[in-house]
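Complex shown without one protein chain; remaining protein chains in place.
Then we have chain A:
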Amino acid sequence: MSTTASQRALDYLEQLPGTTFTKLYQHPSTALAIFRRMLPHFAKTLVLALLYLPGSFRATDLDTWVKTDTASRRARDRSLDVLKRLRILFEKPDEAGRAGYALSPAFAKSLRLALTGGGEHGSFGVPCSTTGSEAAAAASGVGIEELDNFARRQWEGILYYVVGAANAGLGATSGQTISAGTAQLLQKGEFVAVRGRKATITQSGFTFLLQDTNAQVWTLLIVYLEVCGSLGMEAVEVLGFLFTLGSLELGVAYSPANLTPTQHQMLEDLSDFGLVYRPPSNPSTPNTPYYPTRLSTTLTSDAPALPSNTSDPNQPPNQTQQQKGYIILETNYRLYAYTTSPLQTALLSLFSTLKTRYPNLLTAKITKPSILSALALGITSNQIITYLTTHAHPILAHAQATHGTPVLPPTVVDQIRLWQLEGERMAGFPGYLIRGLEGEGEYERAVRYAEALGVLRREFKGRREFFVTRMDQMSGYFRGEAGRRKAREAGNGEG
């Protein structure tokens, strides 16, 4: 699941300087987290093969592993690319000077420690001593269920802030307010835009809401990582602690005694997000144990981040119900939503006109003004349609399976798209207009080249001009052409 989440984390990691990686890879938990979450399968195989190899691994030997078809070669190139960009693998010629690869020593050492154990690094968190944690758990009664509830409450509070900010007058307050720091963070990440004194959702905010929980957590944490530098926090320590959290065990109390000041500060923020829970009895003392919640323990694994995302039979039925589809959309633009959640109510009110509320049902109508107001917030018609499709009631999905009808009524879907198009009477494409090509043949060749590159937007044959979206490769082409022509002319001159 959530390839986007790890992709985002990967994108963030890749732009870090090399020294940061060296520091990061000091921690076995980081090495393990990156290994298990960020790497493609082929890259994992390669890393494991090189892990205990003292010398370097020859490039030609690697080629014998890979089938000669394009798909396999592409997988190899992609894996090598990712490994190099994460500074895990580097090119190291063997004694005879032939091309080869080797693992970064720091990464290899940490990963070996992580896989086989040993060392006094405390990188996987330090649990409170067994008797102590049992006593503490018994005393404060922090069970897994309570942790899940805490995490859900905090996280939904954040989501509710993102959607609900615009319609505080809806009367559907969840009783959950988020801290000023979190609100600021949401603004920095441009999930909400503050206009006047009211915060309203933005396009990226809506995209944020459409993701699954794990991707949402990563999205928010990456914004956190980007701003933490300005708060006087060390990004490496923040990132290292996040990876540590990903390897902790749910329901176990951990001691913050070995954390750095930055990480102590983080504990406060993370408990605002619902990633860690600290018993409220004496939150100010630095040595209160912290409990990772499911939001954080699933950071670097593929398990769902909130139990309500699963169809796990152990979960209470009302929780599994929430994540299932709940929206029925009729061809007459009426919308019925089986929900009690204020979050979903607020979300729907962004693009539909709410009509009636029953204890378990909400009726609404999609109207032109309601869609236009959503478009004005920067939400696109495609986002609305995606949301409605992914949350469509099982009945609609069932109809699709049996009769092959679309999940949503096509008339409504088309109309939503048309309403958006109506507001966009012109479309703009940044790029370059190329003109001044001499001769039909030269023009044709240049256009075909642009088309093959996939940068051609439109050609204007009569004017012998064409429009491309990117120029870098085209200018290379023209330079080559000019060079060839010069050579040809020189040749003609001689002959």
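What we mean here is this: contacts are C-beta pairs under 8 Å (C-beta built on N, C-alpha and C of every residue); 3 or more make two chains touch, one makes a residue touch a chain; residues count from 1.
By our rule, contacts and distances are computed from a predicted model.
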From "Organic solute carrier partner 1", "General transcription and DNA repair factor IIH subunit TFB5", "Elongator complex protein 5" or "RING-type E3 ubiquitin transferase", the hidden chain's UniProt protein name: "General transcription and DNA repair factor IIH subunit TFB5"
Which residue of A:G232, A:G436 or A:G454 touches the chain not shown here: A:G436
Among A:Q26, A:N149, A:Q203 or A:T367, the residue in touch with the chain that has been omitted: A:T367
Chain A, residues in touch with the chain not shown (by the definition above): 353, 355, 365, 367-369, 425-438, 446, 457-458, 460, 462-463, 465, 467, 471, 474-475, 478
